[in-house]
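Excluded from the complex is one protein chain; the other protein chains are retained at their positions.
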Amino acid sequence: MPKDISTSSDKNSIQAAEYVEKPESQLKEMWATLRQNKAAVVGLFIIGMLTLIAVTVWVSELIGVQILPYDPNYSDMSKSFIWPNAEHWFGTDQLGRDMFSRILDGTKISLFVGVAAVAISLSIGVLLGSIAGYRGGRTDAFIMRVMDVMLAIPSILLAIAFMAALGKGLDKAVIAIGLVSIPEYARIVRGSILSVKENDYVQAAKVIGNGDSRIIFKHILPNIISLIVVRATLGVSSAVLDTAALGFLGLGVQPPFAEWGDMLGRARGFIFTAPYTLIFPGIAITITVLAFNLFGDGLRDALDPKSRIK
Amino acid sequence: MLRYIIKRILMLIPVLIGVSIIVFLIMRVFSPDPAPIVLGQHATQASVDAWRQANGLNDPIYLQYFNFITGAITGDLGTSYYTKAPVLKEIFSRFPATIELALLAILLASVFGILIGVISAVKKNSIFDNAGMFLALIGVSMPIFWLGILLIIFFSGTLHWLPSSGRIDPLLQPASVTGFYLIDSLISGDMYAFRDAFEHLILPASALAMYSMAIIARMTRSSMLETLQQDYIRTARAKGISEGRVIGKHALRNGLIPIVTVIGLQLGSLLGGAVLTETVFSWPGIGAYTVACILKSDFPVVQGVVLLIATVFVLVNLMVDVIYAFLDPRIKYSKKEV
Partner (left out) sequence: MLLEVKNLRTEFKLKRGTVTAVDDISFTIDKGEILAIVGESGSGKSVTSLSIMGLLQKPGRVAGGEINFKSQDLNKMSQKELQKIRGNQISMIFQEPMTSLNPVWRIKDQIMENIMTHMNISKKDALARTVEMLDTVGIPSPAERANDYPHQMSGGMRQRVMTAMALSCDPELLIADEPTTALDVTIQAQILELLYRMREKFNMAVLLITHDLGVVSEAADRVIVMYCGKIVEEADVKSLFAQPLHPYTVGLLKSIPQIDDESDERLYMIKGMVPNPLNMPSGCSFSDRCDSCMDRCTKEVPKLQEINGHKVRCFLYEAKEGELNVK
């Protein structure tokens, strides 16, 4: 607490302002460390490539130009189960659709669901965590007990239950996956807020008359942003996994759209006759998840001063 | 300690009430009417009404919840919409299969995870470390169900070494005593059945274990790296004891303390992973069954299963805290600390 409010408030507000500037340099420093981490750079590169594929496919569909080798949803039963060859690099599926085109097409759904779900859990989680951490008392106890309860149910089961209530479909999968990861963000944000809340610069901001929401958004969140960025990056990888799991169980994106998990679920019956139909979609999921994990781990290491010395 | 445990068990009650409310909200308030799903789309309005009445679905929602809770307290979780069997019976006929699978998986995950983590930490930056951590990275990046599929393609399809689905050859099924086939077959002294049950377990347990193994390996590595930096490790070395003893007796004993928490959390997440693993391997456990029940809107079963899984999850956490106190003499759970 400031010892002498009347004389030191100006000085404190300057200190508070200085502190808000810090995150920028914090991010800069993270980036510098990150660039030296080969694995993280590889992860970032793959994420860039995947994004490029997703955006290109999406834009080309919008303007009606086909840049994929085949229409990913065009089925020709006479061409079903063609093993991978020069014409169909990844072979064709049970309906004679080109697997290579479908897998490229699936990139946009996985990335979209991954990012959108994280956006949901992030915004709600940060909001709830901020309120809980900042308000404390009963509000805190109530919010965090609800989070505990959600954590006591396996997230995939909870997501399935949400899907059953909401119905099948892409948008609902996004919501279900987004909802189940809220507790993780809420916990991180609450914990961090509790630890920075008592800092002088926050107290100073309070003293000079900043409102609660202003203090949270202007003074507290910028200081824990790097933590949230790391969590969100790793969150995308688990959201991609969850999307695939829902798709695999037949709850996600509905046909004919290409989604990797859904492709695996529908090809399951051909596991011994056409195993290649089950190989490539899995590789696509793994590479995507791997990329976000590599990048997220790199971010975390860059953030952690202990590992920086290494 | 006993007081602490009792207190923790009492604290389970609000969590379970919370879980039941959430499930109730999702399944009964937000979900579509189960009647057409259970009775079929061509059911008459009269039969739908009668069915809803019979299952208490026409009561106000708070009354439905009250009935559910009072039933649950007396051990009556209702009956399945489809089989008409008591939910508890439905659950307990399938639960041992899942527990057997999950326990073997957590065993595999712990043993190999700790082994890889310790080697990686001790041989930091060596080829072992890099290989171990790469494997762990793949482990956390691979969908469980896809790993299951790969295992089936390779070990069942290509090599014909292991069965790809089910729990045991139906002809060998042992008389049910515990519901755990490995134990039951041993009780009846049927080594063929034991072997067959074990062979059926290997692939699904491995698939289920992979993710947890990766997490445990990563945590063990970082925990051990930190422990090996501690002053008391230097003291141990200064005593002139062998490096193996320094790592095994001094470092591991300390480094394992945080790992216990991770293993406990993983046991919880294994129950989630079981949903997918059981689907891939047609494993007759609670996971695949629950998915089916959610999709069929079999509310009473879903409520019961989720409640049960949450109970297991919370109890495992309690167990972890108790083990923690045994591993770390600095922790004493006093009355105040709860």
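For reference, chains read A and B in written order, and residue numbers begin at 1 within each chain.
Here is the rule we go by: a residue touches a chain if its C-beta (ideal position, glycine included) is under 8 Å from a C-beta of that chain, and two chains touch if they have at least 3 such contacts.
Because the structure is predicted, anything quoted here is derived from the model rather than measured.
J.: Among the chains present, which touch the one that was left out?
T.: B
J.: Any idea which of B:N58, B:N130 or B:S242 touches the chain not displayed?
T.: In the complete complex, the chain left out is touched by residue B:S242.
J.: One chain is left out of this view; which of B:N67, B:Q230, B:T261 or B:T311 touches it in the full complex?
T.: B:Q230
J.: Determine which one of B:H42, B:K84, B:H160 or B:R330 touches the chain that has been left out.
T.: Spelled out, the listed residue whose C-beta touches the missing chain is B:R330.
J.: Over the whole complex, note the residues of chain B touching the chain we left out.
T.: 230-232, 234-243, 250, 253-254, 257, 327-330
Heads up, the rule we're going with is that only the chains that are shown with their structure count from here on.
J.: Rounded to a whole Å, what is the gap between the Cα centroids of chain A and chain B?
T.: Here the centre of chain B sits 25 Å away from the centre of chain A.
J.: Help me check something: in the complex, which residues belonging to chain A touch chain B?
T.: Within the complex, chain A touches chain B at residues 145-146, 148-150, 152-157, 160-167, 237, 241, 244-245, 248-249, 251, 261, 264, 268, 271-272, 275, 278-279, 281-282, 285-286, 289-290, 293-294, 297.
J.: Which stretch or stretches of chain B touch chain A in the complex?
T.: Residue positions touching the partner: 14-15, 18-19, 21-23, 26-27, 30-32, 137-138, 140-146, 149-150, 152-153, 156-157, 164, 268-269, 271-273, 275-276, 279-280, 290-291, 294-295, 297, 302, 306, 309-310, 313-314.
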